[in-house]
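Complex shown without one protein chain; remaining protein chains in place.
Take a look at chain A:
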Amino acid sequence: MSGPRILIVDDELQIRRLLQATLARGGYQALEATNAAEALVQARTSAPDAVLLDLGLPDRDGLEIVPLLRKAGNAPILVISARDDTDQKVAALDLGAVDYVTKPFDSEEVLARLRAALRERVLAQGATAKVRAGSIVIDLPNRIVTRENAEIHLTRKEFAVLEQLALHPGRVVTHQRVLAAAWPHERDHRIDYLRIVVRNLRQKLEDDPARPAILVNELGIGYRLMADT
């Protein structure tokens, strides 16, 4: 068995079994841990390529072990969380998790998130600097955005926002992170500025701005650039 190795951390047998089936379908190898202590041991000894972490663990607060897992290896961490735990999701992302899936999850979604997380690892190691999303191509080093090969004029703010999202294609990026990069001098958490810029970007990039398919909103958390994989 080859393929990237994914560590599943969950105390529920059924969930582990299910994730295992999903991962197998996606061509991944599954490792399992049922609590925080096991997870940390596995992270050190088995060097997984990514971690799927349920935040509700019996022995420790799931949030606590996010930084510990990060120290134990450089595998990207995806947390599994309930739908209305916005605070918990944001906290996990701030602590170094790269993305999340919401319970009850869709197996396709789990696989898509994993793919994005693993690809970014490759990106970080210096691969292509062009991000594709449908008919849109974002050339980051040259700061050029094209739609069906025609260049699209973006304002500086629009590009700054798009750049932050394109740096992590397919991954959620928090409002906070985009704001800090695109409005470095603005101290207030002016999400309204961001929303308006995204609105303008959608007018230029989306086929149907009322049903965004490229710049997707993540409720209460941030945006996701739905890049091709």
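For this structure, a couple of remarks:
In the analysis below, contacts are C-beta pairs under 8 Å (C-beta built on N, C-alpha and C of every residue); 3 or more make two chains touch, one makes a residue touch a chain; residues count from 1.
Note that in this section contacts and distances are computed from a predicted model.
Hidden from the displayed complex is a chain whose UniProt protein name, among "phosphoenolpyruvate--glycerone phosphotransferase", "Mutual gliding-motility protein MglA", "Pyroglutamyl-peptidase I" or "histidine kinase", is "histidine kinase". Shown as candidates are A:T22, A:Q42, A:Q88 or A:Q164; the residue that touches the absent chain is A:T22.
Within the set A:D61, A:D94 or A:E108, the residue that contacts the chain not displayed is A:E108. Within chain A, the residues in touch with the undisplayed chain are 12, 14-15, 18, 21-22, 25, 82-84, 86-87, 103-108, 155-157, 191-193, 195-200, 202-203, 209-212, 217, 219-220.
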